[in-house]
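Note that one protein chain of the assembly has been removed; the remaining protein chains are unaltered in position.
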Amino acid sequence: MPAYSTNMRFKFPLLAILLEIITIILFALFVEYEHEGHGHSDTKHGEHGNKTKNIADISLYPMFQDVHVMIFIGFGFLMTFLKRYGFSSVGINLLLAAFGLQWGLLMQGFWHGGGKIHVSILKMINADFSTATVLITFGAVLGKTSPVQLLILTILEITIFAANEHLVAEILGASDIGASMTIHAFGAYFGLAVARMLYRPGLKNGHENDGSVYHSDLFAMIGTIFLWMFWPSFNSAIADPGVPQFTAVVNTYLSLAACVLSAYALSSLVEHKGKLDMVHIQNATLAGGVAVGTCADMAIGPFGAMLIGFLAGIISTLGFKFLSPILASTLCIQDTCGVHNLHGMPGILGGLAGIVAVALGKKHGSAGMQAAALGCSLGFALVGGAITGLIIRLPIWGQPPDQNCFDDSIYWEVPEEEGENDGSLTHGEHFKNKAEA
Amino acid sequence: MPAYSTNMRFKFPLLAILLEIITIILFALFVEYEHEGHGHSDTKHGEHGNKTKNIADISLYPMFQDVHVMIFIGFGFLMTFLKRYGFSSVGINLLLAAFGLQWGLLMQGFWHGGGKIHVSILKMINADFSTATVLITFGAVLGKTSPVQLLILTILEITIFAANEHLVAEILGASDIGASMTIHAFGAYFGLAVARMLYRPGLKNGHENDGSVYHSDLFAMIGTIFLWMFWPSFNSAIADPGVPQFTAVVNTYLSLAACVLSAYALSSLVEHKGKLDMVHIQNATLAGGVAVGTCADMAIGPFGAMLIGFLAGIISTLGFKFLSPILASTLCIQDTCGVHNLHGMPGILGGLAGIVAVALGKKHGSAGMQAAALGCSLGFALVGGAITGLIIRLPIWGQPPDQNCFDDSIYWEVPEEEGENDGSLTHGEHFKNKAEA
Partner (left out) sequence: MPAYSTNMRFKFPLLAILLEIITIILFALFVEYEHEGHGHSDTKHGEHGNKTKNIADISLYPMFQDVHVMIFIGFGFLMTFLKRYGFSSVGINLLLAAFGLQWGLLMQGFWHGGGKIHVSILKMINADFSTATVLITFGAVLGKTSPVQLLILTILEITIFAANEHLVAEILGASDIGASMTIHAFGAYFGLAVARMLYRPGLKNGHENDGSVYHSDLFAMIGTIFLWMFWPSFNSAIADPGVPQFTAVVNTYLSLAACVLSAYALSSLVEHKGKLDMVHIQNATLAGGVAVGTCADMAIGPFGAMLIGFLAGIISTLGFKFLSPILASTLCIQDTCGVHNLHGMPGILGGLAGIVAVALGKKHGSAGMQAAALGCSLGFALVGGAITGLIIRLPIWGQPPDQNCFDDSIYWEVPEEEGENDGSLTHGEHFKNKAEA
């Protein structure tokens, strides 16, 4: 990529406005409130629905808000660990999720076939879920992509996600209530495939801004803790009411608790002088939520959930320590946030746990179909991600040159940090700049 | 204002204690738990009540907590963008809101006429709402007012707000479920009128502390995101249960999503080299929540809500870029946070959208009364704000001199920032200081 055209002045605004206008037109044509559709839509599509819901029911609203917090605060702040990329982490996260949820609402209807799309709280939860895949993928390419590239990625990934999700849930009839396979593994391997296509040899020896400072690690912990706390809502939000939903809450809660202990233990075990590493703590403590996803609503027993979380914490921490450097050096996959360790491997672990749990009769279903769902999700992710990577690496989308990676100032007006007095942006200068502009 | 008396040692504590003691006495005389009043109070006052609520019902409690988060985290952290005013932003926000909600509970009862005031979750939501007007106004004068001035402003503004709200809802019978007119436009224009009265020619060329640093902008994003996520609760909390409440959730959710795209697009379009400006992202992305407020519970259609949000994002961003400098230079209105762009113009847009929606029959009502409600809210705001500004600019209330504006250290013990080692406040020094004091 010898030529970079990073000036976003027209490209980005025009794309964003165009996408939003098209979306509004599609909503005008195809989208109604749930109650206008007399609730037929939800009762038709089994699996992922609370079948007994009334029209205009907002009983799922607190669950929805928990998921919303995970998407916008959780993912957004988790990625602020980079020292000079906080604006993009939380800001572009907001942009992609806000667009993604609109696109996700449309795609849910599209793949689920004809007629109007009826917005319900359940659909809004699923729309948030569809954006989660994009945000996981965003983590893999964080710091190395332009907003234009990422908006295009959002359209493509959510479209492919919705197709795969439809296949897994409706055609294969597989269980994946907390979406270990369809969201986490899918989003991670999609992201790794994109990252492979966007490989930058120039970053082989690292980049001075590809790291954290003390305060940025604390901002990231805001994301970690909100993700950790509300993960039981993520895994149970669309479960059937009653015992399955309750079970999903309890299993996720216990898996995460166990995962914290193993993540901390492994972090200390593998690090220099037994010190804890913030990268592990910020990420591997969450692997228990990912890994228990597929069988969250199954009767695997409290200790079964804890065992899954315990293993996930170990695998995830070891991945950060030993596998990520190999992926980068050998497979040319530069995974900024290590999504392979938080979402990829724990997602596969979740899929495997689901196969075992179904085979053991913990939930009615077919172990074969579970295995097919896992393979299918990985296949869609890798192929979809590779194609998407090929498309967004075209030089016209404003991809930043190596030296500007991990740096907000390429896409943002950035005030200087405390102590660098002359550079801070006062309102007076602000207005002056405006006058000059 | 030649003479400043900024030492708060006696003035502030005595005022705060006195106000709290008076408030406790008023509560002892006039306030009971809801169930002690057998629920009569809520069923009497139509419009803003869930008429079918049971006694001691806490089903609205999750909605209340969402609004609570918006008031205390949302508004509080949104204003921490200033580099040296974070303590005041989040701290004085807490003070004003904690006092304001008590005063708001009293005023709700006062204007709604005789008998005891019965505290319910619904009343607590309305009390939080009444503080929102004060916090919007606080944004307009942020950095330029003392805690004493602001406590007096809180009493006056909430009293006038409650009068206007009573007039709009009960006398005019206008719809304003998300309070575009009665909270957002009211709070903003009240604030602009106060800011006009407190005009400081000495700040015409800006102030070195009237700006952000990198980390302070990230703290502000905590506020932005929590406001953005929970705005559907704000606009639907006091809607009638069932379809209206559900509609308010969906409309607000979609309006905000669309608003993000247009705010980002316009920010990039108008800024130097197409870069995004944090001031726009922190604020204009929320304008969709403000603008859809009045007609949130009306059947405007999903695309109608998105259209309103889309327009709000454009108007708000353009306001920050082009209108705010003019307001400051021509009309002598120094609006620190640009509340005119986030709450003022989008609030009016919301009022206008409400007139159109009612005229089109999207909700039973009178377009004329909607228009009267908008005019009434603006009138009360401008006159009330001007009078309040005249009162609080009396030199006895400890208004800070120009050079101490936007600086926490005038009202707070402030430790120095990292890197300025000698200035940081250790506990040892802390105790020593205490011994000396």
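Each chain carries a letter (A and B) given by its place in the written order, and its residues are counted from 1.
To be clear about the criterion, a contact is a pair of C-beta atoms (placed from the backbone, for glycine too) under 8 Å apart; a residue touches a chain by one contact, two chains touch by 3 or more.
These numbers were taken from a predicted model, which means no experiment stands behind them.
J.: What chains on display are touched by the one that is not shown?
T.: Those shown chains that the absent chain touches are A, B.
J.: Among A:Leu14, A:Ala28, A:Ile55 or A:Leu261, which residue is in touch with the absent chain?
T.: Only one listed residue reaches the unshown chain, and that is A:Leu261.
J.: Have a look at A:Glu20, A:Asp128, A:Asp210 or A:Glu413 and name the one touching the chain we're not showing.
T.: A:Asp210
J.: Touch as defined at the start, partner being the missing chain; which of A:Thr285, A:Ser316, A:Thr388 or A:Asn404 qualifies?
T.: A:Thr285
J.: Mind pulling the subunit A residues that touch the left-out chain?
T.: Within subunit A, the residues touching the omitted chain are 62, 66, 83, 205-215, 217-218, 221-222, 225-226, 228-230, 233, 242-243, 245-247, 249-250, 253-254, 256-258, 260-262, 264-266, 268-279, 281, 285, 299, 301-303, 306-307, 310, 321-322, 324-325, 328, 336, 417-420.
J.: Could I get the residues of subunit B that touch the absent chain, sorted low to high?
T.: Listed in rising order, the touching residues are 7-14, 16-17, 19-21, 23-25, 27-28, 31-35, 55-58, 61-62, 65, 68-69, 72-73, 76-77, 80, 84, 86-87, 90-91, 94-95, 98-99, 101-102, 119, 121, 124, 147, 214-215, 219, 222, 411-419, 424-435, 437.
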